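Here the complex is missing a single protein chain, while all its other protein chains stay put.
Here is chain A:
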Amino acid sequence: MDKFGMNSQTEHWHAKYVGTGNPDISKHEWFVNQHRDTLAYYASDNSLAAFISIAEGESIARTKYNMLQRMQQPCGHAPRSSGTDS
């Protein structure tokens, strides 16, 4: 198809990298991706996790666990009405 065109790699990227977006993405989806990326980053970066745990008054392990748990549904349910909110 179009070798260099706009959409040549889009599908490949979507398959390979979950967080990539597309022109039809909804606001909710985009923010879920952002949150997951952020939480994953917090949980994987030790000094950041230590910073947050001090601020929250929790142990580091608890903080990391919380982050991982929150990754399941970082922004709550998707809004019901589709199409109006994006």
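Keep in mind that, in the parts below, a residue touches a chain if its C-beta (ideal position, glycine included) is under 8 Å from a C-beta of that chain, and two chains touch if they have at least 3 such contacts; residues count from 1.
We adopt the following convention: contacts and distances are computed from a predicted model.
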Name of the absent chain as recorded in UniProt (options "Splicing factor 3B subunit 1", "Glycosyl transferase family 28 C-terminal domain-containing protein", "Origin recognition complex subunit 3" or "AP-5 complex subunit beta-1"): "Splicing factor 3B subunit 1"
Touch list for chain A against the chain that is not drawn: 2-7, 10, 13, 17, 19-23, 25, 27, 30-31, 34-35, 37-38, 41-42, 51-52, 54-56, 74-76, 86
